[in-house]
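All remarks here apply to the structure that follows.
The other protein chains are all here in position, but one chain of the complex has been omitted.
All chains are identified by letter, namely A, B and C, in their written order; residue positions are counted from 1 within each chain.
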Amino acid sequence: MTELLLLALGASLVNNFVLSNFLGLCPFIGVSRRFEAAVGMALATLFVLTLASGLSFALWQWVLVPLGLEYLRTLVFILLIAGVVQFAEIMVRATSPLLHQLLGIFLPLITTNCAVLGVALLNVDRQHGLLESLVFGASAGAGFGLALLLFTALRERLDTADVPRAFRGAPVALVTAGLMALAFMGFAGLGAR
Amino acid sequence: MRFDTSPAPHVIAGYTVPRVMFQVLFALLPAGMAHVVLFGPGLLLQLAVACVTALLAEAAALRWRGRDAAPALKDGSVLVTAFLLAFSIPPLLPWWLGALGTALAVLLGKHVFGGLGQNPFNPAMVGYAILLVSFPAEMTRWPVPMDVEGSRSWSELARMSVASFYGADLTTHWDGYTGATALDSIRSGLDLRYTLPELLARGDIAGTLGARGFAWINLAALAGGLYLMLRRIVRWHIPVAVLGGLLVPSFIAHGLDSGNALGPAMQAFSGATMLTAFFIATDPVSAATSDRGRLWYGAGIGLLAWIIRTWGGYPDGFAFAVLLMNLAVPFIDRYTVPRIYGRQP
Amino acid sequence: MAARPTFPAGLALDAHKQQACGTPIVELPLPPQVVLALDQGTGYSAEPVVTVGEAVAAGTLVAHAGHPYASAVHASLAGIVVAIETREAAVPSGRSVCIVIDGNASNRIDDSVRPVADLAALSPDELVQRLRDAGIAGLGGAGFPTATKLAYARNLGAHTLVLNGAECEPWICCDDALMRSAADDVVLGALILRRAASAERCVIAIEDDKPAAIAAVTSAIERLRDEALTLAVVPAVYPQGAERQLITAVVGVEVPAGGLPADAGVVCQNVATAAAVAHWATRGEPMLSRVVTVTGSGVEHPGNVRAPIGAPLAALIAASGGYRDTPLRLIAGGSMTGRALPSDEVGLTKSMNCIFVATRDDIGSRLEAVEVPCIRCGDCAGVCPAGLLPQQLLRAAHADAHDTLRQLGLSDCIDCGLCDYVCPSQILLADRFRDARRRLQEAAAMAQKAADARERHGLRKRRQQEAATAEQQTFESVRDRARRPDDDSAGDSN
Partner (left out) sequence: MNAGAILIAVLVAATLAVTLGVALGWAAARIEPNADSLVERIDALLPQTQCGQCRYPGCRPYAAAIASSAAEIDRCPPGGEATVRALAELLDRALRPLDPEFGVPKPAQVAWIDEARCIGCARCLPACPVDAIVGTSRQMHTVITRQCTGCELCLPPCPVDCIELRPAPAVSRRYSQPRAA
């Protein structure tokens, strides 16, 4: 139990996927202009990450390893993630076409979100079991969502700030993301003692 | 007869931002005096370099934007940033690090976002965190305070401070004069499996209320903070929440495991506790805006500082705790809008 | 009497009342001309019923209240109508159609001005109608027609009439003076208003910094011995006299956002309005005059003046000894919500409770203010009596973000000006909010119009479709009928 808790804490805060490992930066920058869209993205990523973690573990454990096809893992995982993402897209379009509009290209791009593939590969590398994989995936997703929502709320505030012209838009967003990463360094070493 | 028109209200109280800022500077006076008495005149040198750098950076940033720099320089806000940073860094820091930290605080922490009132992060803490991450050795080397038993003299401390300010290598002359802060020593002691009572029994760590040296500075900062509350510059929500967020968990943890967990008195009067609670966390620009939001914000800072002090990689977690809660402020503001008259909650 | 708890927030302000309050009410000599604005401050105008050149007597109806938010206007001076034209006026829009009457010395009083003999026999509905005909409007500052407010109160079943004698705004003391000199009128008017509103009880609320008024009203109530009538002393905290805040302080309920006081079972009237009602009941006089405070460091002898509606402000100031020093602003109202007027040629309106002639001594704090960026200190939120976050509203107003403005409750701002008052960055918050509120109202009106158009367009399309279907059916039935006798053509339908 403590192990799982530490795993969750590590994946969501200490080694936050976005702010410490720099995985999944494209939606982090791309879908952080509107809070509603960010909430949608956070939920979609959480869904995809958790589902992909479980399924990739199953594929790895019960198909690739028994058949000696470990070298196929990148290919197979991407295929799997693409499928899950497509499913998420169908769901989003059915429930909220506005969200579908807002997420735009970034929804299918979850497929090539390095955070998702990263979680699947890290699960294999660290030899996580099924439960561990699911917890790792879900907490990575939660950490991504947390960072995304905090960042979006910050950017909405910056929208009305008197930012120098040279820094308006992407530059100030990147500076902010950098300072967020700096703040998250405060978690460094947490749980190591 | 004809008259000019102008919108109501026609009379205002006449409070001004400079008045607020200079009251804050004034309230830092007792802490500054305690600092100088206990740690030597290093603080004054740091203050000088920080103030000069801050004013230059502010003027340069405004000039570059084509704006009038004079009112901004006079309003005192950038001096508050300089003071808070100078109070946070060790008094032995070489001048160029103090200048670098201040310049980064003002430029990266404030003017990139548009200057006064626009910065989401506390500029002084931005500067401090960058220095701490980039120069960990210099940033954790403090003079041994005067209230630790030994045969050190203040004038020797002063000579060392000046030498260190210009970058002299301290190990040759003043080896026994420098050391880690109390919180730092306790951390490393605990890592080496000493128990807390054993560590506190050593004369160089704990005073009556908290860490040697820092206990007095914290008391002085508390006095200055109470003055600000009396003058209604600072309202009670943030300081109380910060102290609550830090002290409640430390009280519980100390009760459960007095061998390893610091007690509330030690937590309250060591490190940057009081400075943060009354001067840093209360910076309104980077704090939450409603009363309820400020309680969450303050409690978050206290709790995160406790977590980082207890389990984290840094001895005093306040700078990071403040930055972490700064970035949560817009999020907190979103969910803590007070009830409007005549509306259902 | 102990002060009772009050609404949250607010601020005790420097009252500046001693300037004008020392002396008794002065009667203004009849001016040679009056300028009667047909918009008396609500933004809705009465319709003229006289023509240029017509002779009128004091009390003659000159404009009829067509809209429920407009109030009837009567000639306050006997004479000749010399102009009906749009002029500069002391109303929010700055201009109004005005009826200008040149006085003659006849002082003729209209025949309709007779004491109301059958007062006790009038039903509440009749009372309300008579008050409407008499042009009685709120004298507290908004000028809203009293009859319309009473009608709302009756429709929604208000149980309490609150008589507003708080007079929280700095510099103004006309209500105070009136209560001290004519407390019996106030109490009598209160009883008539209570009956017209069909309310169970009436509470007269006075701020605790007016002990003389409290004493006068207390003894007037004792003389009357009516159990439905009580006095409530409220703390002198600005904006205690704002309708919603006073209701919360006195009755302990909140008026729902976007609703009327009557939704909370309360109707609120000003004490001066009550005195005017008593005036009407005892003498039959429609609303022809009011008491107004003339004050500020820019007038020689500050004081309270009873003047005919429409009297040029210059005449009022002359009666107070004229200008002194360097008057910089001519403000209709007090220092917090008063409106700076461009000229002293405009006529007194029913809603004008104060003429504040301000010099640098009075308004220097505002003149010298230098605006700097908001530092989010939150002092404004700490004093806002509506519980708003002005600092957040400012950002939203700056970005013109309508949804955010609505969410943050811009429409619940009562325009009290306290946020401006305390702001260390000295930002003109109240003015920005006024501007944003106007934009929001315009957007809402446009949205309403679009919604109406959408509905009508939808109805039209449905009607066209139905018509097309009906035509098709008619065509088919005619065709079928035409086909039936001739069986050979059956194959043609393919």
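The criterion applied here is as follows: a contact is a pair of C-beta atoms (placed from the backbone, for glycine too) under 8 Å apart; a residue touches a chain by one contact, two chains touch by 3 or more.
This is a predicted model, so every value here is computed, not measured.
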Where the missing chain makes contact, among the chains that are shown: A, C
Contact partner of the left-out chain, one of A:102, A:120, A:135 or A:190: A:102
Contact with the hidden chain (one of C:82, C:156, C:231 or C:414): C:414
Contact with the hidden chain (one of C:102, C:368 or C:442): C:442
Residue of C:55, C:142, C:212 or C:253 in touch with the missing chain, whole complex considered: C:142
Residue numbers in subunit A that touch the chain omitted from display: 33-34, 37, 59, 63-64, 67-69, 72, 75-76, 79-80, 82-83, 86-87, 90-91, 93-98, 100-102, 104
Those residues of subunit C which, in the complete complex, touch the missing chain: 42-44, 69, 138, 140-142, 144, 164, 167-169, 172, 238-239, 241-245, 268, 270, 333-334, 336-337, 353, 414-417, 441-442, 445-446, 449-454, 456-457, 459-460
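Everything that follows uses one rule, which is that only the chains that are shown with their structure count from here on.
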Maximum centroid distance from subunit A, chain identifier (CA atoms): C
Chain centre separation in whole Å, for subunit B relative to subunit A (CA means): 34
Distance from the mean Cα position of subunit C to that of subunit A, given in whole angstrom: 57
Rounded Å distance, subunit B centre to subunit C centre (Cα mean): 51
Numbers and ranges of subunit A residues touching at least 2 other chains: 157, 162
Overlap residues in subunit C, where contacts from two or more other chains coincide: 373
Of all residues in subunit A, those that touch subunit C in their complex: 157, 159-160, 162
Residues of subunit B touching subunit A in the complex: 65, 108-109, 111-115, 118, 120-121, 126, 129-130, 133, 191, 304, 307-308, 311-314, 317, 319-321, 323-324, 326-328, 330-331, 333-334
Contact footprint of subunit A on subunit C as seen in their complex: 373, 395-396, 398-399, 401
